[in-house]
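In this view, the complex is presented without one of its protein chains, the others remaining in place.
Think of it as A and B in the order they're written, each chain with its own count starting at 1.
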Amino acid sequence: MSDLEVRSGHDEPIPNPGLQEHQYRPQDVDPKQARRTERQISAMFLVAAVLFVGFCAVYVFVDADETFLGWSAQNFGFGFTLGGALLLIGIGIIQWAKKLMGDHEIVEMRHSAASSAEDRTAVLADINAGLDESGIGRRPMIVRSLGVALGALGLPALFVLRDMGPLPYGHRNTVWKKGMRVVVDVTGEPIKPSDLRVGDLVNAEPAAFFETDDEGKPLFHGTELLQAKSKAAVIVVRMRPESIRPAKGRENWGIDGILAYSKICTHVGCPISLWEQQTHHLLCPCHQSTFDLADNGKVVFGPAHRPLPQLPLALDSEGYLIATRDFPEIVAPSYPRLAHDQKKLDEQA
Amino acid sequence: MRFSVRKLSTRRRHRFAGPLVLLLGLVLAGGVYAALAPSPATAEQDTAREVEAGRQLFEIGCASCHGLNAEGIETQRGGNFGPSLIGVGAAAVDFQVGTGRMPMAQTAPQAPRKKVAYDAEEIKQLAAFVASLGPGPAIPGDDYTDIDSASIEDVREGGEIFRTNCTACHNSVGAGGAMPNGKFAPDIRDVSPKHIAEAMITGPQQMPGFSDDIITPEEKRNVIAYVKTLKDSPSYGGLGGGSLGPVVDGVFAWFIGIGGLVVVAVWIGAHGTRVKKK
Partner (left out) sequence: MSTSTDTEYTPIENTPAGRKLGGPVGWLDDRLGLAGAAKKNLRKVFPEHWSFMLGEIALWSFVVLLISGVFLTLWFQPSMSEVEYHGPYTPLNGLEMSQAYQSTLKISFEIRGGLLIRQVHHWAAALFVAAMLAHMLRVFFTGAYRKPREINWLIGVGLLSMGMVEGFAGYSLPDDLLSGTGLRFVDGLIRSIPIVGSYIEFFLFGGEFPGNEIIPRLYMAHILLLPALLLGLIGAHMLLLVYHKHTQWPGPGRTNDNVVGYPMLPVYAAKAGGFFFVVFGFTALMGAFLQINPVWAYGPYNPSEVTAGSQPDWYMGFSEGLVRIMPNWESTFFGLTWSWNVFIPGVGGLGLIFTSLALWPFIERWITGDQREHHLLERPRNAPTRTALGVAAMTAYGVGWAAGGNDIIATKFHSDIFTITWIFRFGFFIFPVIAFIVTRRICIGLQRADANRILHGYETGVLERSPEGGYSERHAPLPVTTQYTLTAHDRLPALEAPPETDANGVAAPGGRKAKLRQRLREFYFANALDKPTTHDVEHALEHLGDHDGHPVELGDDFQGVSEAGIPRVH
């Protein structure tokens, strides 16, 4: 195994010539040159000091809305003065070390990383004495029961973390309900089929996000709104009816070529709305999963596995688009109990 | 200044007198004509002339792909050399021809923006011709493009609509993005407000359309105002690297940051000048 040890150290073709003769720098032999270098370095330090004062001047005199070269004048002024000053100090110190400080190479002997054999033996003896006097070897019952106690120590540590969050819930459902209007995102306006031409796209939300309660406060706001949005956001597209190939049972999910799909990618949940109106492909910008919305949201490329869930549409009495029910397929990225939850959802429908 | 008639008459045989009188006569005649001439042709007569001029331009420059009556020319496999333009409206023509995308120089997954081939008058005529074929969106007016009239709240709303509908393809500042099969969402920062409005209305090529019932003209104006506000804002922190995000960020960190510091490190370890003496 240690043929390397056998071979090495023998047959070195070129012996070590040893440290070479020291070569001097101009500053070592010429005092004038040394003084010139000194002045250079001092000048750098003094300019640095000036720049630091310049930083303070920028702080006091430059306004937040002034620009310089199309950038914020304040930011540039601060960065240039601070950075320049620090850089000059650094370069000055390094120049000092390189040109003026002593630069004779010094040799220091290494020691083996290992301690001496006596120390090692002493440590072994100490450990042995310690173990002996503790009686660990002779008292297995103590050791095992201690092991049980220390193992159980882990339990409170684990349990205490239980309230970091609730147990998982709500993966199966979104806020969409039967009869809920589909409204334009940001403005909250309801949608009539005549509002859409073939090739149009609407980024939409459930009407509940724009409704207020009796006191005028929004039903959903803050964290609850974001949580609900991360599952309920939809896109509505209009295609030529003859291009659509609905799966069995989905023939009446659209209105005249208008279809609604979940906006949340089934891969890891980015919202998708890169719609190519002529190919009917929807591309997710995060990892390029591509879905064919004319073919029930089937995945045509990319790492997403599940097709994009579709929201069944209908018209209410005033002619606006509504959902007929919550999504029949579970929305958002996959999780371990997805198959189980989907089965439950199918049974409920 | 006192003007003496005598002074004028003593100059009546001056060599410039003749041409001056001629000039006066012409100016007078032209002015009287302009003041008293019959009014120019009516709007309908103008439009009809425009449409006809447009049709002639269309025949030469567009019909080879779009058909003599803009009905489109289909291929055997169900695609087309140029789609039907019936019903696309003046807005679509103004956009496609006005940004140089049309006439398309060669087949490509997407018609790129290039040098505009027609002047403003010709584009108007082409647009009038196509508009006459069937009802479609008109060229947007001030209610879409007057971004100076947008208030602070309007710009904020425009930003919300922009980030909800547009950034997925065009990126947060409108610098553009990738689409499948060699297509792309272009950089819209330098595009005129009129053309941006037309693109939103007509949905050119793969881009979806956003009808005026979904995003109203005022909301479209707010979106354009937001995009232009971003474009006109200073790049506060310095060079933006094309606003393409973290990829450029990483390039800066490695090439400028580590590269520069390695240069300094090499300098620190370098031997420097040595003298032979002593």
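Throughout what follows, contacts are C-beta pairs under 8 Å (C-beta built on N, C-alpha and C of every residue); 3 or more make two chains touch, one makes a residue touch a chain.
Owing to the predicted nature of the structure, the values given are computational and were not obtained by experimental measurement.
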Check your understanding: Of the listed residues A:92, A:254, A:297 or A:312, which contacts the missing chain in the full complex?
Key -> A:92
Study note, to complete from the structure: Touch assignment to the omitted chain, from A:39, A:240 or A:337, lands on A:337
Revision key, fill the gap. Considering the complete complex, of A:110, A:138, A:217 or A:248, the missing chain is touched by A:110
**Study point:** Residue touching the undisplayed chain, where the options are A:187, A:230, A:278 or A:324
**Key:** A:230
Study note, to complete from the structure: Residue list for chain A contacting the dropped chain reads 1-5, 7-8, 11-20, 59, 64, 71-72, 74-76, 78-80, 82-94, 96-98, 101-103, 105-110, 112-114, 161, 164-171, 185, 203, 205, 221-223, 226-227, 229-230, 233, 263-264, 267-274, 285-289, 299, 301-306, 333-340
Point to revise | Residues from chain B at the interface with the omitted partner, ascending | key: 109, 152-153, 155-156, 159-160, 163-164, 167-173, 175-182, 184-185, 226, 229-230, 233, 235-241, 243-247, 249-250, 252-254, 256-258, 260-262, 264-266, 268-270
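To be clear about the criterion, only the chains that are shown with their structure count from here on.
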Check your understanding: Just how far, in Å, is the C-alpha centre of chain B from the one of chain A?
Key -> 38
Review point. Where on chain A does chain B make contact in their complex?
Key: 23-26, 28-29, 67, 70-72, 75-76, 79, 94, 98-99, 184-187, 189, 191-192, 194-197, 199-203, 237, 271-279, 281, 283, 285, 288, 290, 301
Check your understanding: Which bits of chain B are touching chain A when the two form their complex?
Key -> 157, 160-161, 164-165, 168-169, 177, 179-180, 183, 185, 203, 205-211, 213-215, 219, 234-239, 267-268, 272-278
